[in-house]
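Structure incoming, see below.
Missing here is one protein chain; the remaining ones are kept as they sit in the complex.
Here is chain A:
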Amino acid sequence: MIAVDIEKGLKAYNGQQVLRIKKEFITGSITRITGPSGTGKTTFIKMLAGLITPDSGSINANNTIWFNASQNINLPPQQRHIGFVFQDYALFPNMTVKQHLEYATNDADWINRLLSIGGLDTFADHKPNHLSGGQQQRLAILRALAIKPKLLLMDEPFSSLDVKMKSALIKTLKLLFAQIGATVLIVSHNPQELDGITTDELEIG
């Protein structure tokens, strides 16, 4: 279980606002994070990943303290073992599809399986600039899954996929999440796209 109780000051167009999140995420749950733009959804999942530091509070994951402001503990992202799908994909322009996955893991069987799940087998030697938007987004998801994370954070991960591909991928991913035992948080603007997959919801703002 991941227990979060944090605060972070955010700069907003109408001055300063404070993002307060207090919630527990049960192991294996899939949570949809919703809320208007600019309320701190991305900031929240980046704080979980250790990419942004909260102003105060604590984050505990399965009896490990990831962050505790009063005890001055702040585990770096490398030690949190988190999968992260960035909204801008953050793909490495110098690496091919396969090299992205090889950079994350040495498990060749797992890499082949991920390529198959994402429908990118035939594009394994392509670099990101030779992939479509949807293919790039799938690669970003596969790369995050490559490390078999216990916590997977996804920021608008299906926004560039067509309806058919999205539906098929979501079904496969749901099975995969259960298999690796991942707790998943998905930021999504589209309330319908995650119907039937999410088990919990967090509204921010």
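Couple of notes before you dig in:
In the analysis below, contacts are C-beta pairs under 8 Å (C-beta built on N, C-alpha and C of every residue); 3 or more make two chains touch, one makes a residue touch a chain; residues count from 1.
Operating definition for what follows: contacts and distances are computed from a predicted model.
UniProt records the chain missing from this view under the protein name "Molybdenum transport system permease", selected from "Molybdenum transport system permease", "Carbon-monoxide dehydrogenase small subunit", "aminomethyltransferase" or "Electron transfer flavoprotein subunit beta".
Checked against the full complex, the candidates A:Ala3, A:Ala49 or A:Ala124 give a single residue touching the omitted chain, namely A:Ala49. If you put the hidden chain back, the residue from A:Ile21, A:Met47 or A:Ile82 that touches it is A:Ile82.
From the set A:Asn129, A:Gln179 or A:Gln192, the residue in touch with the chain omitted from the display is A:Asn129, counting the whole complex. Along chain A, the points of touch with the absent chain fall at residues 46, 49-51, 76-78, 80-84, 86, 88, 90-94, 103-104, 127, 129, 143-144, 146-147.
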